[in-house]
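A single protein chain has been removed from this complex, and every other one stays in its place.
Residue numbering begins at 1 within each chain, and the chains themselves are lettered A, B and C in the order written.
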Amino acid sequence: MIHSIIERVDRETPTTVSLLFPWDRDVLPGQFIMVWIPGFGEIPISLSYTGKIKGITVKRFGPTSTALTELKAGEKIFFRGPYGNTFRKTGGETLIVGGGSGMAGLLPLITSGSHGVVSARTRTELLFADRFSPERLTAVTDDGSEGIKGFAVEGLKHLDLDEFSMMYVCGPELMLKSVLDYISDKKIDADFSLERQMKCGIGVCDSCSMDGLQLCTQGPVFPKARLLNSREFGREKLSLSGKREKL
Amino acid sequence: MIHSIIERVDRETPTTVSLLFPWDRDVLPGQFIMVWIPGFGEIPISLSYTGKIKGITVKRFGPTSTALTELKAGEKIFFRGPYGNTFRKTGGETLIVGGGSGMAGLLPLITSGSHGVVSARTRTELLFADRFSPERLTAVTDDGSEGIKGFAVEGLKHLDLDEFSMMYVCGPELMLKSVLDYISDKKIDADFSLERQMKCGIGVCDSCSMDGLQLCTQGPVFPKARLLNSREFGREKLSLSGKREKL
Amino acid sequence: MANLKTTITGIGLENPLMLASGILDENGYTMKNILESGAAAVVTKSISRSERTGYRPPIVAEVPHGLLNAVGLPNPGIDNFGNEMRIAREAGKPVIGSIFGGTAEEFTYVGRKMEEYGASALELNLSCPHVVGVGSEVGSDPELVEEIIAELKGKVRIPVWAKLSPNVTDILEVAEAAGKADAFVVINTVRGMAIDIHARRPVLSNSYGGLSGRAVKNVGIRYTYQLYKETGKVIIGVGGIETHEDAVEYIMAGASAVEIGTGVYTRGKTIFPEICRGISSFMDSEEISSIKDMVGVAVQ
Partner (left out) sequence: MANLKTTITGIGLENPLMLASGILDENGYTMKNILESGAAAVVTKSISRSERTGYRPPIVAEVPHGLLNAVGLPNPGIDNFGNEMRIAREAGKPVIGSIFGGTAEEFTYVGRKMEEYGASALELNLSCPHVVGVGSEVGSDPELVEEIIAELKGKVRIPVWAKLSPNVTDILEVAEAAGKADAFVVINTVRGMAIDIHARRPVLSNSYGGLSGRAVKNVGIRYTYQLYKETGKVIIGVGGIETHEDAVEYIMAGASAVEIGTGVYTRGKTIFPEICRGISSFMDSEEISSIKDMVGVAVQ
């Protein structure tokens, strides 16, 4: 295990915090680490800060992620990685589409030229919406408390996708699927960063697999073309025990 | 184990052959390899050729060395190494003193400016005597069949040691001891390459040790100064079982 | 080009390399992908009668020269595994069903279902916890092993391989009990543990785990050699294979075929074709014409 000392904790939303810590290692946007909270568990978390100081942005969920959001500056953080691949680079204007904590892994991609579609359950949970200039932000909330009411794909419908050279998408798999379905016959290319159950992070346990590919080693980022003909994406996954289930 | 194919076999004396084989590795004069003859045993042998093509020069003794002298060109040779340290470099004229197969490890040191004291039991066993120009060779045989009769140290007595900047000595330990005793109060410096029982070659078995030093990792070459105050050199060694014995 | 084809307990293999149980073999599509990557066969994750979720992560720890794992034998239960078998078998190569249980009845139930699903052979994982004697494994209870295999051999027609644990005082005693099996598979993981000194606790949620990878290669070679020499059985070697030299070492020690687990993590799925190429050129340079001609040649 690698360990570091947390330097700063930023509260991003009522349920989400960023933890910043020094780690002298080159990492790429899209890559993740397996974060270990001794006594609780180990979970995959994207690197939201990929500069000299690294950072993660975590949403409270079960016991492990909750323990993680309760860490303080000065405390140790344990992890291994970095794991996984990165996004394709592109010139031109990019569209960044994040749902819930999915914005965390997209943060390193945001530039002054990016347009964002940020979706969340409710207005207070819109993560990193402030990182886009207001005229380049499309906010979407399930409850309509801010921006467009509905799911992320509703936000896309308000945009002219031909303006963008590339779309980067991260969020719950069903959201990704709806985005993929929406753009399947459109010109725009896209990279999707997927999240599935990950037990090992290193390509041995098969818990994260889709179509025979391991999200942890061959993903988590997949190009639009790869997902279009998928047999499992957005449809089926294996449970903790390995039981095939509908998504 | 490393393996190579023997390229050439040179008969050097009735009991001694050189085996030459390619091995793409930098080695230094004085270093040795542990040569394995499957089914017979494994023994330490100095590298007598240290250029691009490597070579060893082996005298028939027990089963393993005998099997080694019977290998033919085209056959495989198995070994590990290189192990051990090397001789100190020096300018000026050097004196090379080798007894029996001890000349093997000294071969890489012979230059056109070297003077040699080559000793052996009998004239046909004088190893590498032909590598010195005749006027720079002092041959010594136990039986007086060539050159000076007696042991190596007798050869030294016929030379003015002040002419040499350095002496390199290799041979049976008692020969080395008599040489050391002879030069102990003389100005000449010397490097001695020692041979003791070696079972592992890598500094774990303690079978080759002398004064707490391992010949295989901290030797086999020791400077005159180190040997002068030795408690074990030329006096005592441990047997195959580890029993302390007089040399 | 040397011919890598071989057979193991009557099952034809296009090369001697199989995927080991527990590594990338829970999802049918993954198994299919591994077969398409060049493995001659895959062994499924070990399957039991009932569903198990396994342990909470951390379930693996990357240690120097190997992996430590305590996955906790998660599996959907044999009744839920038919779909994965069907998908894996689309590759048209042998799929070996790894099964485990605590009693002969459990093994038999699961084994018969595996046969129905089209498994080419059964691999019995005898290293699972055994309820009666606390702390011990099924595989260290020779009577139970004998009973399981006798029972299974009477109930299924496909070959039965017994995968033995290295964590025993005397493997020959277990091998004798498993004497009715068609082949022995050695080794399963070696028990081990890793502690994080900064967190001051074991890394794996289960504390204890099983060591695999390069660290255990020489242990696997030893058991392969010993079982080949002392029992004369068909042996399948597994443990720490990452290069073609490792595979050949197992074969010369007596293995008729080998399995690769941790090597897939250290070298990727291309390990299968890469090792095949390596074996093939080794055989060419040593003028060996078939895999069978190498089996056990180093055994004295």
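A few points about this structure:
To be clear about the criterion, a residue touches a chain if its C-beta (ideal position, glycine included) is under 8 Å from a C-beta of that chain, and two chains touch if they have at least 3 such contacts.
Just so it is clear, the structure is predicted and the values come from calculations on it, not from any experiment.
The chain that is not displayed touches the following shown chains in the complete assembly: B, C.
Contact between subunit C and the absent chain runs through residues 63-66, 68, 135-136, 140, 167-170, 172, 190-195, 197-198, 200-202, 207-208, 211, 214-219, 221-222, 225-226, 245, 248-249, 252-253, 282, 286, 297-298, 300. Take subunit B: the residues that touch the chain left off the picture are 1, 3, 34, 36, 38-39, 41-43, 76, 78, 80, 199-207, 209-214, 217, 231-232, 238-244.
As a working rule, only the chains that are shown with their structure count from here on.
Taken chain by chain, the contacts fit none of the simple shapes, being neither an open path, a ring, a star, nor a full set of pairwise contacts.
Counting C-beta pairs in contact, the chain pair with the largest number is A-C.
Chain centres here are C-alpha means, and the one lying farthest from subunit A is B. Work out the mean CA point of subunit A and of subunit B, and you get 67 Å between them. With each centre defined as the average position of its C-alpha atoms, the distance from subunit A to subunit C rounds to 36 Å.
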